[in-house]
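The block underneath contains the structure these notes are about, expressed in structure tokens.
A single protein chain has been removed from this complex, and every other one stays in its place.
Letters are used for the chains, namely A and B, taken in the order the chains are written, and counting of residues starts over at 1 for each.
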Amino acid sequence: MRADIAFGQYYEGDSFLHRLDPRWKILFAILYIVVIFLAKNVFSFVLLILSAIFLILLSKIRLRIIFRGLRPLIFIIVFTAIINIFWLKGKTVLVDWWIIHIYLEGLVNALLIVIRVVILVAGTSILLTYTTTPIALTDGLERLLSPLAKIRLPVHEFSMMMTIALRFIPTLVEETEKIMNAQKARGADFSTGSLVRRAKALIPILIPLFISAFRRAEELATAMECRCYTGGRGRTRMNVLHSTWRDLVMLLLLCALGAAVVLINIYAPGYTLAM
Amino acid sequence: MSDIIRAEHLSYSYPGEEEGQSVQALRDVSFSVKEGEFVAVLGHNGCGKSTLAKILCMILLPGEGKLYIDGKDMTGEDVTEEDIYEGRRKVGMVFQNPDNQLVATIVEEDVAFGPENLGLPPEKIRRRVDWALETVGMTKYARHATHRLSGGQKQRIAIAGAIAMDRKCIIFDESTAMLDPHGRKEVMDTISRLNREEGITVIHITHYMNEATMADRVLVMQDGGILMEGTPEKVFSQPEKLWKAGLDVPQTTELLWYVQQAGYDVALDIFDPAACACEIAKVLKGTPHGRDNA
Partner (left out) sequence: MAEITLENITYVYGKGAPYEMRALDDISLIFPAGEVTGLIGHTGSGKSTLVQMLNGLLKPDSGRVLLDGKDIWEEPKNIQQIRFRVGLVMQYPEYQLFDETVEADIGFGPKNMGMDEEKIKEAVARAAEFAGLSPELLKKSPFDLSGGQKRRAALAGVMAMEPEVLVLDEPAAGLDPGGRREILGRIREYQQKSGASVIIVSHSMEDMALYCDRVLVMANGKLVMHGTPAQVFSRAEELIAVGLDVPQITRVARALRDAGVDIGLDIYTVKFAAHRLLSGREFK
């Protein structure tokens, strides 16, 4: 009936990346970030770009979607680029006019930083949010962190909270819509007037929403108790995560990329990133 | 057959706002439910049905009285937490609001929630979940998102979640109240199949009289106590008493009652439209019209 609420940014699919074990995916994302920050040399950046293209191809996600995901970053990208172009001093002067001095080094540096930010965001989104459901991510995170439960960190509780939140988001969104319509039917007006007036107009929505959320929480707690929930202790899971050959392949590829980047940094000549 | 539930003189009071102002929700309730039985509980809002349900699931502890689950005393001095869990494992509950009892976003993961809490090995959980979904006829929805299902489907998932824990008895606390007629039929069909084919004991709390006619036995509650008890035939044969308690009777019974009031000798305990018509036709055609209504 109503438009479905998109959860995070997950895109349904069955690609190589979709089928990786979520635990490994979290580790891969961390590893990829490390490799990105290791890259200092122009040649290693070329390698990074190639790796990002490879990831996009592997995920089978359309370019348009990935560009859309980068849109919120435009401000940061432009800002860092400007700082690098105008403030970084180098040897080769390109523009020297009044108080503006632009050096070749600054320009290249800005370009590399922009590439780094874009690959960082696009790469991790492809590895994690685009190809993994939030529930699988939560699950993976819980299992990765499960050793921490030994030092009394509430790993299970955290992941249970996430699971329930994900489960109830659509319910509460629907409920908000219903309450808004009900109050509109009694003449409530949410779209005109000063900011204070509009904030005040939200009270008839927020109070019923909170009360309903508390009632739901209470009922859910009772229902969970009836289903013998007693916290994470002694609990097993139906779905056991299995590492497959895909995870091994991905791990090897990432290690190879890391090694290549490090080697290029050491041996290949060329421009090196300043910051 | 043995009693799965036996309640003796149960009482319960909710604490009031001020001290000494408690509200008595249950008073001196005694009854028992045999294994494999289908019992319906009727009563208007606030008559204590839901409190009773919560006590039977051991969410609330009775103030007074004894409760035996599968022969085991749940109200004694020496009851441990383990005993309570063991009791909850035997008696499950399906609630009124389908939205507020599903925990997971994916159907089969929700059904697995109970067995996971019991700490069963993964293969066993998988078998139980598959069986439970099959039993409620929702196998094809195993990988669907729970929030996209209809009300009736959500309740069937809740039922699957309850039976996946290998329960002997399930309490339905007005589980059909928020559903449309189609959803209600879906859930009632599922409930009666569970009872007939899987031998699961059912305690069904409801406002709908025609649902109560499906039961083996009906309990009518009023003001925290049991007003009437017996087969649906016996209970619905006393419409005046039910009307006084703010309840209804099936329309067939109501019509037969009018016919009876008019001086004809008819039975009231008929719930099937065709059978009801036969009964009326029998007396109306059997006696010439114009018999006086004394």
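Just so we're on the same page, contacts are C-beta pairs under 8 Å (C-beta built on N, C-alpha and C of every residue); 3 or more make two chains touch, one makes a residue touch a chain.
Everything quoted here is computed from the prediction, not taken from an experiment.
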item	value
Missing chain: touched chains present in the view	A, B
Absent-chain contact - pick from A:G90, A:P204 or A:G232	A:P204
Residue of B:I59, B:I84 or B:M178 in touch with the missing chain, whole complex considered	B:M178
Sole residue of B:G16, B:G199 or B:P273 that reaches the chain not shown, by the stated touch rule	B:P273
Footprint left on chain A by the chain that the document does not show	1-4, 175, 178-179, 181-189, 203-204, 207-208, 211-212
Contact set of chain B toward the excluded chain (per top definition)	43-46, 96, 150-151, 177-178, 180-183, 207, 209-210, 246-248, 250-252, 254-255, 258-259, 261-262, 273-274, 276-278, 280-281, 284-285, 293
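Going forward, only the chains that are shown with their structure count from here on.
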item	value
Residue ranges of chain A touching chain B (in the complex, touch as defined)	4, 135, 163-164, 166-167, 170-171, 215-216, 219-220, 222-230, 234-240
Chain A partner contacts - residues on chain B that touch it in the complex	54, 57, 59, 85, 88-89, 92-93, 95, 97, 99-106, 108-109, 112-122, 125-126, 129, 146-148, 161-162, 165
